[in-house]
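For reference, the structure discussed in these notes is given below.
For this depiction, one protein chain was excluded, whereas all remaining protein chains were kept in their positions.
== chain A ==
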Amino acid sequence: MNTPPINIVLGVIGFDCHSVGNKILEAFFTEQGFKVTNLGVMVSQEEFLQAAIETGAKAILVSSLYGHGEIDCVGLREKCREQGLDDILLYVGGNLVVGKTPFEQVEAKFKAMGYDRVFGPDCDLATVARLLREDLAARQRAD
């Protein structure tokens, strides 16, 4: 019996309209066998949550390109908990800060906000997909 595909939700957070990377991510993860609900650009935290609840998503992949990622992304984990999405995976990627902050610092900052994994603009998507599968499997084992 084939198992139903895993639902993930995708979108560019805040008032960010950079749409090219978002389209690439949708195509990539669909090809990888995920059921992708792509919310497109300018997505609010509430929209991410609503879509994740209805689709029973196991992960939310947040993009931020325009430099306001820190402000836009803070609080999403808390909102997830509040809505009962206790063990949903949160990934974030893109151009997460303005200026020349070293990536390690950026990563630490977003992890402290509750994101499970943090990626820069030139991450390798195949690696991302592999990590996502491993993380999902680990979550399932924990259940």
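Following the convention adopted for this analysis, contacts are C-beta pairs under 8 Å (C-beta built on N, C-alpha and C of every residue); 3 or more make two chains touch, one makes a residue touch a chain; residues count from 1.
Keep this in mind: contacts and distances are computed from a predicted model.
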Checklist entry - Missing chain's UniProt protein name, "Pyruvate dehydrogenase E1 component subunit alpha", "Methylaspartate mutase, mutL subunit", "Fructose transport system permease protein" or "NADH-quinone oxidoreductase subunit E"? => result "Methylaspartate mutase, mutL subunit"
Item to check | Full-complex contact with the absent chain, from A:Glu31, A:Glu54 or A:Glu78 | outcome: A:Glu54
Next on the checklist: For review purposes, identify every residue of chain A that touches the missing chain, sorted by number.
Outcome noted: 4-5, 7, 15, 17, 35, 37, 42, 44, 46-47, 50-51, 53-57, 66, 84
